[in-house]
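Attaching a single structure in structure tokens format; questions to follow.
Only a single protein chain was left out; the remaining protein chains are all shown in position.
Lettered A and B in written order, each chain numbered from 1.
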Amino acid sequence: MSSTHVDLSKRHAETPCFSPEKLAEAQKLMSLYPEGKHKSALIRILHMAEEEFGGWLSIETMDYVAGIVNIEPIEVYEVASFYTMFNLDPVGNYVFEVCRTGPCMLVGSDNLISYIENKLDIKVGETTKDGMFTLKTAECLGACGYAPMLQCGKKYHEHLTNEKVDELIAAYRSGELPK
Amino acid sequence: MVKVTIDDIQIEVEEGTSILNAARLIGGEVVPPAMCYYSKLPGTGGKCRTCLVEVAAGSEKDPRPMPKLVASCSTPVQDGMIVKNKTSEKVHTNRGAVVEFLLINHPLDCPVCDQAGECHLQDLGFEHGAEGTRYEEERRTFDPIDIGNKIKLHMNRCILCYRCVHVADQLTEKRVHGVLNRGEHTEISTYIEAAVENDFSGNMIDVCPVGALTDKTFRFKSRVWFLKPMEASCECTKCSGKTVVWMFGNEIYRVTARKDKYGEVEDQDGKAGWICNDCRFEKKDPAQWNIIGPRTINRHSVISQGKYSTARANTQKKIENGDK
Partner (left out) sequence: MARKLLLEHDSVPGIETFEVYKKHGGYLSVEKALKKMSPQEVVEEVQKSGLRGRGGAGFPTGMKWSFLAKPEGVPRYLLCNADESEPGTFKDRYLMEKLPHLLIEGMIVSSYALGANLSYIYIRGEYMWILDILEKAIDEAYAKGYLGKNILGSGFDLDLRVAPGGGAYICGEETALIESLEGKRGNPRMKPPFPAVKGLWGCPTVVNNVETLMAVVPIINEGGDEYAKIGIGKSTGTKLISAGGNLARPGVYELEMGLSVEEFIYGDDWCRGIANGKKLKACVPGGSSVPILPAHLVTKTAAGETRLMTYESLADGGFASGSMLGSGGFIIFDEDQCIVRNTWNFARFYAHESCGQCSPCREGTGWMEKVLNRLEHGQGNLRDIELLEEINKKIEGNTICPLGDAAAWPVAAAIRHFREEFEWHVSHREESQTRNYGLLKESLVG
């Protein structure tokens, strides 16, 4: 492990900017908090920004959010780096987050992870060459009774088998399943 | 006012006083060590757990003992509370455990660390640490980084007391460094190379209990125990100008704030005596200072207490007695 100083090659070329609708949504979220407490909306706005700007939070994105929320950029970096849902490095179009914790492991998540690694020819943490898929592991996602499972975007895919994973990948590739 | 007993010594303190501050009013051996709490920086404390004490009786009204050790820096006293610090075996054991935790990932690079000789972790390690380590895993490492052109950050040595973050929040107008990541990957950083350009940023060095933040103008120049600390003052528009200049012969090697026996800056002219970066980094010419006289430094440090010679004598004795 070394210092997390960012790889400056991984940056957004242009400063990201919300559409007027998205900006209004962010401002509405802030206005829902009592006066002076608008910073409370930070996490939700970061989720929005991640969704809008390629599935990850670049320095430019975080600085932009800091401007909207009117706080110092370091405060955004502190929060974004604390929560595991925020990707601080670029990711593929679809991020598979496979739950690896106890109850999932008991019913085969280790095998599921290896199967996806082989199928996509990447290791955990990597993105396929075509930029379609990133494979990650996650800690307990609250689907223990429907394990093994993976999350992609807002969607939980549960009771997974190798066959179902094949179908899932095919469906995402063909665009049948939304992001 | 409330009455509290710490290690069998009773004292009356104002309501709301923390156990630690009550102990400091008594002074001496009953004062628990504090690595993260800093009385001049509101919001600090509770994190390092070195100041854990045993509460043998919660209060006069409810004299039940508290089930767990409590952080004395952030637990207020109650009337009739009975606290055990030095007199508690449990405190001794668990403080040793905390020191072990603080040291497992510490590089123990004291021989090349500018903080050696005035390092609170060194003192704690000496008092509570074991001789060897049980940690066989790889230590986490970070590359050293510059925080501006005058401050060096060695994250490897950091114990995550958060004091420097509070300095930046409370003394400077804009914070550019902070706490990133979490768990054992937590680090103090600027995330992107950002210079801390602020008149009071240098105070981070003074509050750092270890050698994580050091003065680049003093780097590798000398060991602190070879220097002569002198009280000095100057006309300064930014701060009180009341400092300690650390001299070797007629040369000034470094400038720090005046600190008390707990390593905290003393009050000057009725407020905390933080010093500005000009005084700290730029004024190394004795002609710029009115040198008042020798500064008595609290000889709390391992090295300045001459404990190494005691330790050596003990070892010698052991060898003579045929012990391992």
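Everything below uses one rule, namely that a residue touches a chain if its C-beta (ideal position, glycine included) is under 8 Å from a C-beta of that chain, and two chains touch if they have at least 3 such contacts.
Given the structure is predicted, the values throughout are model-derived calculations rather than measurements.
S.K.: Where the complex has a chain not shown, which of B:I19, B:A34 or B:L52 is the residue touching it?
M.R.: B:L52
S.K.: Touching residues of chain B against the unshown chain: what are they?
M.R.: Its contact residues with the unshown chain are 45-49, 52, 67-69, 71, 74-76, 94, 97-98, 100-102, 104-105, 134-135, 137, 159-160, 179, 181-186.
S.K.: Please give every residue of chain A in contact with the chain that is not shown.
M.R.: Residues touching the hidden chain, for chain A, are 32, 34, 37, 39-44, 46-47, 69, 78-80, 82-86, 100-103, 105-107, 138-147, 151, 154-156.
One rule holds in what follows: only the chains that are shown with their structure count from here on.
S.K.: Measuring centre to centre with CA averages, how many angstrom lie between chain A and chain B?
M.R.: Chain A and chain B have C-alpha centres separated by 39 Å.
S.K.: Please output the residues of chain B touching chain A within their complex, sorted ascending.
M.R.: Residue list for chain B touching chain A: 140-143, 145, 155, 174-182, 185, 187, 189-194.
S.K.: Sort out for me which residues of chain A touch chain B in the complex.
M.R.: Contact set of chain A toward chain B: 1-6, 59, 72-75, 77-78, 81-82.
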